[in-house]
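Everything below concerns the one structure shown next.
== chain A ==
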Amino acid sequence: MFDEDKPIYRQIAEGIERDILTGVLDADEKVMSTNEYAAFYRINPATVGKAFQQLVDRGVLYKRRGIGMFVDAGALELLRKEHRRRFPADIIGPLLAEARAIGLSVGEVIEEIERIAPKEIQ
Partner candidate 1 sequence: MSMDIQVSSVGVEFSDTVALDGIDLSLAGDRIHGLLGRNGAGKSTLLSVMAGFRKPTAGEVFLDGMPVFENPNAMSQMCLIREVPDTLDASEKVSETLALTRRMRPSWDETLARDLLDRLDLDTGKKLGSLSRGKRAALGVVIGMATRAPVTMFDESYLGLDAPSRYVFYGAVLADFMERPRTFVISTHLIEEVASLFEEVTIIHRGRLLLQESADELTESGAEVVGPADIVDRFVADHTILASRSLGSTKAVTTTAPLDETWRRSAREGGLEVRPVPLQDLFIHLTGRGADDG
Partner candidate 2 sequence: MTASNDPRQWGLAGYLLSGFSAFAGLMAVPLFLVTMAIAFLIDRIGTLEQSIWEWASLLVRFYALAIVLHVVKTHFPLHLAHGGTRRQFLGQLTLFVVAHGAVLAGLTTLGFWLESMVSNLAGWSTPTSSYAYFDSGTDVVAVASTFMVLFVVWGAATALGAVSRYRHRDAGGLGVVAGVLMVMAVESSFGDGFLFLGFIGRFVTLDQWSIGVSVAIGVALALLATFVTWLVGRNLNVKNPAEM
């Protein structure tokens, strides 16, 4: 259920971010309540609350008192910008390190990308 890599609340936060990026959660859509998350993952609702609070602080979610947590209208754009910024360090870096480890040149990597890309972009 939860991998060992990160604290649970971070995994919940990242899960919500991923849902926003992939379009599962739209702007101004209501997110599941802390209690629903807590019941589902069998964790203390305070832990979920912490995840939500962090997302609110970053502008990804906003709170409507008595109703719940909603996806901020600008969240998608915000997250895209953040992930684009981190893309080189988070994705490209490890990709090239792996390529190096197995003996692929940068050129060969680019060839592979160009070969796969058309199929991916459906």
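Basically, a contact is a pair of C-beta atoms (placed from the backbone, for glycine too) under 8 Å apart; a residue touches a chain by one contact, two chains touch by 3 or more; residues count from 1.
Criterion applied: all candidates are chains of the complex that A comes from, given by their letters.
It should be emphasised that the depicted structure is a prediction, and the values quoted were computed from it without experimental measurement.
Every option in 1 or 2 belongs to this complex, yet chain A touches just one of them, candidate 1.
Contacts from chain A toward candidate 1 in the complex involve residues 4-9, 35, 38-39, 41-47, 50, 89, 93, 97.
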